[in-house]
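A single protein chain has been omitted; all remaining protein chains appear in their positions.
Labels run A and B following the written order; every chain starts at residue 1.
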Amino acid sequence: MANIPTTAAGIADAVQSREVSATEVVEHHLNVIAQRDGDINAFNLVTSEHARAAALRIDNAIASGAAVGPLAGVPIAIKDNMCTRGIPTTCSSHILEGWKPPYDATVITTLGAAGAVMVGKTNLDEFAMGSSTENSAFGPTRNPLDTSRVPGGSSGGSAAAVAAGLAPVSLGSDTGGSIRQPAALCGVVGVKPTYGRVSRYGLVAFASSLDQIGPFATTVDDAALITEVIAGHDPKDSTSIPQPVPSLRAAAREGVQGMRIGRVTDLPEGAEPEVAARLNEAFAALESAGARIVDVTLPSLSYALTAYYLIAPAEASSNLARYDGVRYGMRTSAADTNAMYGATRAAGFGDEVKRRIMLGTYALSAGYYDAYYGKALKVRRLISDDFDRAYAQADVVLMPTSPMVAFPFGDKVDDPMSMYLCDIYTIPTNLAGHPAMSVPFGTGAHGLPVGVQVLAPALGEVAMFRVGGALEAAGGAR
Amino acid sequence: MKARNIEGVTSPISAEDVAKVARLARLDIADSDITHFTEQLAKVMDHFRDVDALDLSAVQPMTQPYPLVNVLRADEEQPCLDRDEVLAAAPAAEDGRFRVPPIIGLVE
Partner (left out) sequence: MSTLLPEGWELICGLEVHVELATKTKLFSGSPNRFGDEPNTNIDPVTLGLPGALPVLNEQAVELAMRIGLALNCTIQPCTFHRKNYFYPDMPKAYQISQYDQPLNIDGFLDLPSGVRIGVERAHLEEDTGKSTHIGGATGRIHGSEYSLIDFNRAGVPLVEIVSRPDIRSAEDARQYVAELRAILLAIGASDAKMEEGSMRCDANVSVHRVGTPFGTRCEIKNVNSIRALGRAIEYEARRQYDVIDSGGTIRQETRHWDDAEGRTHTLRTKEDADDYRYFLEPDLVPLVPSAEWISRVRANVPMLPAARRTRLADATGADVQGEAVSVIVERGQDDYVLSVGEVGGDVARALVYVQQAFSEEPSTPRIPAKDIAALTVMERDSKVTSTQAKTVLADIVANGGGDPAAIAAAKGFEAIDTSEVEGFVDQAIAADPDAWAKFCNGEQKAMGALVGLVMKASKGKADGKVVTAILNSRRG
């Protein structure tokens, strides 16, 4: 078999130039999956027949001289909370076990048109609620770099799949850090685009005003490539931004000459020493590359966790009410419909989902709205305003992605608050609706990867990728 | 934020509150589990007291991340789902419709 490139861009070029066939590429990755996924459990479902059929179609198209898309032949793993027609979409929950959507998410249609080949649906924390993938109803995913540790969450499966070479790229979703944090813990690149850049149609909703779909990749260039393909206006999503997508691959190569990199001087504490050290080195590297460091403050940042853990569960409590056993998914029999609701949802949802539904219901309930949800929306405004002020002085802001490197299984499952603290640096971006990406930058405790997070203003993906690309170039030397 | 007293200790959420929202959210939770959940939720909500220090009286709530208005769609028919495919995924169906047990105890 010919040498299979390790990047999506490389595969796309090789398939296009007929150095290698899409079928060879898919078979290679299916083999790797078969060999390694037993230890990692990145996949809820490997879609081998679907993938082989898609690869064959691409090979036939190329052979006949027909045009194929920019990702023709590229294997991609999809987080199992994106609807794939006729293929089970479970959100790693018993309540949707075996459910086959009758429609495709917009991103799936887009990737299909681009020629990408879906190799499987990846594991996640149930309904995307979690930071370790330990909340999956189908067992956790293991960090490929140390299988006694978590890969992060909620998109742990997609992060691990790319880190382990099971697929060159994957899609995840990010509501409070669920792409960026697992990317950092698994040593891969993870991007959360501006809210509204990528269609949410077909993404099973967790928190509607915070969710965004984005890519995992081993290179910033691949992350840019996938982002370019999946971003763009979708008339089926009312929150979709009708702005064109700039060239992000070019941005990633542009360098950071003259850019202003914001350093947050009042950043909430909590980062492990090695994580903080890597961040400082990142600043130094960018300075060497021609950027200027600017001190900024984000005084409301420490309140972001509170705002998030009121807004996200509130929206989730409403979004998850549709899982009632009436039209699809699991149903527990009962004498009447009301009893059926209570029994089905109790049996179908895991504890973390139940906790968040209850928390969210409480935050919205009569008499408590102003004190909780209403207040959280105001705190959200403060955070957004803080960022606006910072971005008047800086083009991007840098901070750690995760306060800690990958932690052992079981460390935090019994203490929800400690799990929530994993997201202190990622949550603010979701609240503001801004883009951010995590780029691997060295290692920390136990030789485990550390991610540095690049934050940019709304629609600021060009600045973000410029810095991301530069960090990769600098970090790659480590 | 309201503080509730449980056995002399001030807690932001009580077992009664948890039982009530569990009912509202249609989650059957055993009494033994209510206590456990209450402890966990109370701890989370304790953290939320941090915003009590903020003066939010002049702050406008932020409800939208990106300022779009007037997103509309033309009144044109789009293809429908295949009923057989949809009902095949239903927990119970009869006569082209979704079947549910008697609708007692629910309010329209």
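Here is the rule we use: contacts are C-beta pairs under 8 Å (C-beta built on N, C-alpha and C of every residue); 3 or more make two chains touch, one makes a residue touch a chain.
Just so it is clear, the model here is predicted, and its values are computed rather than measured.
When the full complex is taken into account, the listed residue touching the unshown chain is A:Leu364, out of A:Ala343, A:Leu364 or A:Leu455. Of the candidate positions A:Pro102, A:Gly232 or A:Pro246, contact with the hidden chain is made by A:Pro102. The set of subunit B residues touching the chain not shown comprises 24, 26, 63-64, 68-78, 80-81, 83, 86-87, 94-104, 106-108. Summarising the interface, subunit A meets the missing chain with residues 82-83, 89, 91, 96, 99, 101-103, 105, 200-205, 207-209, 235-239, 314-315, 317-318, 321-322, 324, 326-328, 337-338, 341, 361, 364-366, 369, 373.
Following the convention adopted for this analysis, only the chains that are shown with their structure count from here on.
Averaging C-alpha coordinates per chain places the centre of subunit A 24 Å away from that of subunit B.
Those residues of subunit B that touch subunit A in the complex are listed here as 1-2, 13, 17-18, 20-29, 37, 40-41, 43-45, 47-48, 50-51, 54, 56, 59-66, 68, 71, 73, 81-82, 85-86, 89-92, 98, 100-106.
Within the complex formed with subunit B, the residues of subunit A that make contact are 99-100, 102-103, 194-196, 209-210, 235, 238-239, 241-242, 302-303, 305-307, 309-310, 317, 321, 324-331, 333-343, 345-346, 349, 354-355, 357-359, 361-362, 365, 368, 371-372, 374-382, 384, 416-417, 420, 431-433, 458.
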